[in-house]
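Here it is: the structure, laid out below.
Taken from a larger complex, these chains appear in their original positions, while the remainder are omitted.
Labels run A and B following the written order; every chain starts at residue 1.
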């Protein structure tokens, strides 16, 4: 979208970010750009050590770096936390678009819903009876807000999101386009001839400061609530089944699936495409590597990987050993032959290849 | 959404469910709740043996249980099938919202479509020419119904579903929000310089009593039809590719993917995140564990697991053995050394570590 804030001098930026300036305070900076493409009037940044080689060759007019970075010739802004400073920097150059409150005339808003006068409701949005939309909440076009839904202040709901009846959404929540909240949980009882649908009459609760990615699905509980606690961030195309509870400040990367009635702890991290079986507990601080499959509880904080998920060091040892398995089969066959030969020399009767030793 | 039906006495409930009452028939029950949260005026339920400890400590006013459950102090409703009784119970306390027929004035309905007068079409829905919507079918707001689509009686299509041209949907089908039916199959022919699109001119047929989860995608066939047969239930974010046929009463759990031209048998069960390669046949009654990958046909009923999917007992033995692989490599190396030493003692020339034995 191009830069909309600025320009600023390096000195102004150092002050705004609380960073230490090493270089010309009058240098004019017109934008932020990646190391590869930044030009002499742009600032770039080093938030990861592996970016250092790129930083050395970058044409950026100046660099935002941490305390430990050395030997760069460009003017520097040194910040205690370059990542946090980067956030402030991006907001300076890309201020949020102005918010204009009001209900678009094409939106269909039930007369007994309560839309705060400072909220915004976009074109063709549908707000059903008894829904509540808080101050400075922003409902984009074509959003469906079901009966009795609550959306807290300063929350943003992007286009084409569907929020079914009774779902409760906290403050400063962001829901990306196409997400579906409150669809029926997947529950049936087989009666001998057909799957009978178990009514899914519970709800969904999304606490404050949660972010929910595009085309995510979060099912309502059978009874009670499916809950996503404060500060948790969910990436695109994630499935959260009925009666799941995800703790605070968790991270769920794209395309992961959390089955019914799981508990995911505070600060847990699920890499991409992780799958968790139903009724499983994932403890606080558990980190599951991408594509992990979790058939049972993992309670101790730490890193896990693989299917079934194991402590990461163990999983890596297995991964490293697997390519040697075909050769190992040959080696063992050769050993068996050689041992038989030795036994023959010594007049020992061979006991075969382990059958007698089966467990 | 809170309870809307009731209250009922235990005696009334026993009669309505055909259950045997063990306790005070005059006890008033105001709702159904999980064992953990149910209070003295609520009924809870035991549909799985592992809930028994929770049941013993539940504050629920009464419990719905099966024949085999013993030693609970709460008043009991004993049902031959507690799961089926639970369905009836939930419907008593949570009756379906009243259905109001009619076409919302904001909906765009083609003049040559046929909407049954008892059907309902929500705000901003688009019904294209020659579409047919049956009696008591419910089309939520912002649904797109393409040209010539047929939707059978009592089917429900939630908000923001897209049903492209020519798709045929049976009776009592439920399609959750954001699902897409009839998108083009993924077919190209590489002409040496680019992928040429193969026109996808077939259709999609969804038979009676199918349920389709939120944000599911079901592609139209190249020619002929992609088919989901009667009674099958599909969870959220599942991909069904062109020309797939899923048999009756199958279960497809979230995020599974079924590639082009697969056949999935009657009563088959696909766990979450299962992937099936194209042109594969999955037999009747085959159950695939979560995250299984299926490169070829599996015809015999039974449980399978893993990538490539194997009979579950075999897969579990492999999973259990895998952590011992790194140690096994060391053991075999030690054995080779020891056998060389033995051979040296006996004057046998070593034949190395298996190379001579390669297959």
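In this text, a residue touches a chain if its C-beta (ideal position, glycine included) is under 8 Å from a C-beta of that chain, and two chains touch if they have at least 3 such contacts.
These figures come from a predicted structure and were not determined experimentally.
Assembly remark, whole complex in this entry with 2 chains visible in place, copy number of the identical chain is 3.
The rule is simple: only the chains that are shown with their structure count from here on.
Fitting chain A to chain B on CA positions gives a rotation angle of 120°, reported to the nearest 5. Chain A and chain B have CA centres that are 24 Å apart. On chain A, the positions that touch chain B within their shared complex are 108, 124, 126, 142, 144, 147-148, 160, 162, 164-166, 178, 180, 183-184, 186, 188-189, 191, 194-199, 201, 203, 215, 217, 219, 223-224, 237, 239, 241, 255, 257, 259, 273, 275, 277, 293, 295, 307-308, 310, 314, 317-318, 320-322, 324-325, 327-328, 330-335, 337-339, 341-342, 345-346. Listing the residues of chain B that touch chain A in their complex gives 1, 32-34, 37, 81, 83-84, 86-87, 90-91, 93-94, 106, 122-124, 140-142, 158-160, 174, 176-178, 209, 211, 213-215, 231, 233, 235-237, 249, 251, 253-255, 272-273, 290-291, 306, 319, 322-323, 325-326, 328-329, 332, 335-336, 339, 342-343, 346, 348, 350-359.
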